[in-house]
Every structure is written in C-alpha cells, then in structure tokens.
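Got a structure for you, questions after.
Removed from the display is one protein chain of the complex; every other protein chain stays in position.
A and B label the chains in the order they appear, each numbered from 1.
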Amino acid sequence: MTTDLPPGDAPPSAGPGTAAAISVEGLRYSYPDGSVALRGVSLRLDPGERVALLGPNGAGKTTLALHLNGILAVQEGAVTAGGLEVTEANLAEIRRRVQLVFADADDQLFMPTAAQDVAFGPANLGLRGPDLEARVAASLEAVGAGHLAGRTPHHLSTGEKRRVALATALAMDPDVLVLDEPTAGLDPRGQRELIALLRTLSPTLLVITHDLGLALALCPRTVIIDDGTTCADGPTRVLLADDELLARHQLALPYGFDRTALSAEPVEPA
Amino acid sequence: MHAPDGFLNVGTAVATAAVSAGAIGLSLRHSRQELSDRQIPLAGLTAAFVFAAQMVNFPVAGGTSGHLLGGLLAAVLLGPATGCLVVATVVLLQALVFADGGLTAIGYNVLNMAVVTSFGGYAVFLAFRRLLPRSASGVVMAGGLAGGASVVLSAMTFSLEWLFGATAPVPFDTVFGAMVGVHTLIGLGEGLITAVTLSAVLAVRPDLVAGAADLPRAALAERGHWSARGALWAAVLTVAVVAAAVSQLASSSPDGLERVAGDQGIEGSSDAPSTAAHSVFADYATRGIDNEQLSLALAGLTGAVLAGAVGTGVLASARRGRLAGGATT
Partner (left out) sequence: MSGGHRPPVAGGVATGAGPIQRLPAEVKVAAAVAFVLVVAVTPRGALAVLAVQGVAIMGVVALARLPLGFVARRLAVVAPFLVAAALTAVVAGGPRIDVGPLSLSEPGLRAGVAVAAKTLIGALTSIAVAGTTPIPDLLAGLGRLGLPRPLVTLAGFTLRYLDLVADGLTRRRRAMTARGYRPRRLTQAGPLAASLGTMFVHTYERGERVHAAMLSRGFTGAMPEITVHPRPRAAQWATAALLPMVAAAALAVAWAGPGLA
C-alpha cells in the first residue's frame, strides 16, 4: 500500500465538490459524570491529507477520535465521514471507512494470534476463506509483520504490537486512519521505523500525538485542541515555530530540538 | 477444592455435569441480557482478573496462606449469571491447562465453585442486604458475610455429592463435618477479602458493583460507622458456634464404628461397580439406626438449603436479565 505523493507535502487540494474525508461541525460532548470534554469542535480533513492533532492531556483529543467511528454517539453537532453522517444506522459502513488505532495496542489485540486479530475486522465485513487469508497476509506484509502471523499478542514487543494493531485497522481497507499516540513507548529507532511505515500508507491520516517530531515528519498540517475547542489550525512548521502558541497550550518542542529544521524543507528520517 | 478424577463416581460426575451445563446455559442467556454485546470482553477480562486474583497469596497466620475463590465477589460485581460464567471459565481453564481439577470432575468442580458460590452466595447476599443498612457499608458487609457463606455452601455441596458418589468408605457425616468445618474457617478469609475488595471498588467506581445498583449516589457516598474489628469478632463467634455444632457430627460414635466394621466386611469384598444407590444404602444401612436418621436429616437439610439458595439466586438473576433486557433496545 504505497503512495506516490512525496512525503511530508500537502496533497493537491481537493475540489469544492469532493466530500470531506472527515467533517466535524460544532461537536459538543459531556461525560456521564458531567465533565465537559468537547465545547464545539469543528474540523475538516480532505481525502489524502495528513493532519496532526496536538494538545495537552485532557484537551479532548481522544474523545474527539471516539466520535469519528461512532464509539461515542453525537450529543450535539455533526460528524460525517466521506459525506456519510455518523449515526447508528450507518455504523457498519462508517466503521469500514474510518479506523481507529488505539493508544494501548493491548486493547486492540484480543485474539489468540496476530493473524486472527487481523482477520477479525474483515471477517466482520463478510470476508471468508481465501479472500480473508489474502487480506490478512497483505495487511501484515504492509506493516512488515508477516512473520508475526502465528504469534500470540502477549509475546510481542511494543513495536511489534503497534505494527500488528495497525495491520488490524488496515485490514478493513479504510479511507481514514485515526492514530492515537502511535509512537508512545517506542524507543527512538522504533519511532523512526514507525514514521517511515506511516509514510507509506495511503488513507487519510489523523494523528493524535505528543510527539512533535512525529507531527513534523509526517503531517504537513496541524490542529491544536485545548480545553475542548480548536485553538489553531495551520501548517505544522508554522505552528511549531510559534513558541508562544506552544506555551499557551502546554506544548513544547523536544529538548535540544534543532529549530532550523522548522524552516528547512522536510527531511526524510534516517 | 479443585477435585481431581477419582474422588466421586461416574454417576455423580455425569449428573453434576448435566446440572452445571444447564446452569452455564442459563448464565450465558441472563448474562447476555444484562451485558448485551459487552458480555464477551467484560466477562473474559473479569475471568482473567479472578484467575489472577486466585493466585494471590493472602497471609492467614503463622506462615500459612490462603486464597480467594471469588465466586461471590464476581456475582456481586457483575451479577450472579456473569459471576457464574466467570468462575466457571476459570475452573474450566484450570482443569484443561493446569490439570488442576480432573477432566471428569469438571461437572462437580464447576457446580461447587461457580454455580453454588455465585447463585447460592448471591441469594445470601440479597438476604443480608435486606437486613443491613442501605449504604456502601451495608453492601460491603453483606458481601463479606455472603462471601464466607458461599464457601460453606460449596463445601456442603461437595458433601452431598460425596453422599451419592463416594468412592471410599468414609461416611457422609465425617466428610460433611470435616469439609464444612474447614471451609467455615476458609470462609472467614474469603469473606474478609471479598469485603475489602468490594469496599475498594465502591470507593473508585461504584457503578461497577451490580449488587449496589439499587443505591442512589448519596447512599453510596456515605461511609457507615461499623468497626472492622467488631465485624471480625461477630464473624469469629458465628464460626465458632457453627464449627462446634458441626464437629458433633464429624466424630463417629464407637457404636457406629462397630456396625460399620461388621458390615463393611461384606461391602469391601464385593467389587461390583459402585452405583449411586449402592453407596447411599450401603453406607447408611451399615451406620447404625440412631445415626442414620440424623445423617439423613442432615443430608436432607443440606439439600434443601442448597436448592433454596441456588434457586433464589437463579430467580434473582433472571429478574436482572429481564430488567436489563427491557431497558436496552
């Protein structure tokens, strides 16, 4: 699953008639205990875009993500994926189009073997037999985890679990991939490998992360969410160069980060 | 308590397997009604929790350690049907994977450790809930007392199974006395651990305690003034009384022994496969008239108590399922 887009660049802008890959309008959400998580978030992703979603803990990023595939029902506002509204009636199709990769891979790998985990999704879509096996094999290969097919998730390393979790989502052949903290817990090499892997993927990407280096390397556009609202939306390099903006939302570039990288052309990670 | 193969005869193994299978089928249905499509992940994860919790060494005294069984705890947390499913899964896995519990013993192991503790224990829990204050403390105490009772119920069930399916000439009374006596003590530990665990869950996520679902939030917040030490003394006293009463049965009178000796000679050399009827009448006809009636009365009472407790628990579970099934579309 490769893309012919040069890495790190914005895709050619979609025409006005194209349905947004993801469209969120005025989304509000409060948890059962009364705490308000989202206070009117609006966001639009065009097909093929790669957008980083930044913000301090508790800003509402994960809550927003859980709306995108209907895990959380919309209380107020509207969410659509590829023009289709996220409602209970459309859930099956929504979940084919939008896939979430959770922060904790162990939550996502619940079957006895990696191959069975990857097969779970497409099997729910109705694939069987050789078609199912082919889909599983392709998905595992796409993340470089073909050799892990028969392994028990519990015995995999963090990086391997991340890859297989990604494969379980890719197996659904989604239009949109939402990744929640994909590099958390990975050592620097693991981070680089994952970033390189993510660059090869073709679905629209929304990456929730604290890893500003990841945002810079992968996503041309960044949205900052704080306290349940959208606070900034623009080119990643511009936003990350704005120290005051970062400080206001409790974000910080990694210690020792080379600022010249922000003004230079995007560099391929080693 | 994870009985291996060979301690009870085949008839008992098959009969208890049938009862357990029925109970599991019922549990699956009620649990599904309560939890809908969350049943598999929630019950599966909770079973992992119970399995792991059973491995925790709790110090008892003087270097000995005890373990949690967890049937009643699971029932109070998730409802008796799911609780039964959870512990049954643990028992099944322990037999399959660790040879902890025989393959032919699964029927009575599941019955004793999952069905009776969850459903029967839950009935005891409901009874105590009615008597105790409607607060978090009330739930904790009811849970603790029911937890202790659940283990005793489990021992009683095994004794009853021994009555019908013993493979060794040890009389029902002796087994009853020994099992119930020991398990009353074990029940103390189970009850205490259950109570404290419940208390901890109520403090963090009271909505996760099915047995407290009827309490409004205000009642849950209120912490009662019962003292842990007082509760412990009350429990110890109860145990002492029960143990004293039960030990009367455990001691065989010399007359009984002579009778058994005389007639066991016949029984010992007959090697026809033991059947249920053979065991009952062989052991009881040889026991001596004066003890026989008492033993049978005890067996009858035991059976009645167990049937009553488990039946009440199953009815309560069905009610929970109906309520939940009505609430969710």
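The rule is simple: contacts are C-beta pairs under 8 Å (C-beta built on N, C-alpha and C of every residue); 3 or more make two chains touch, one makes a residue touch a chain.
Note that the structure is predicted; figures quoted are calculated from it, not measured.
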Of A:R96, A:R199 or A:R221, the residue in touch with the unshown chain
A:R96
Missing-chain contact among B:L72, B:V124 or B:I193 belongs to B:I193
Touching the hidden chain, out of B:L68, B:V116 or B:A324, is B:L68
Going by the touch rule given at the top, which residues of chain A touch the chain that is not shown?
66, 69-71, 92, 95-96, 99-100, 102, 104, 106-113, 116, 119-121, 123-125, 128-129, 132, 152-155, 168-169, 172
Positions on chain B contacted by the hidden chain, ascending
1-7, 9-10, 13, 24-25, 28, 32, 36-49, 51-61, 65-69, 77, 85, 89-90, 92-100, 102-105, 151, 167-171, 174, 183, 186, 188-189, 192-193, 195-201, 203-205, 208, 232, 252, 257, 260-261, 264-265, 267-269, 271-274
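To be clear about the criterion, only the chains that are shown with their structure count from here on.
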Intercentroid distance (Cα basis), chain B paired with chain A, Å
48
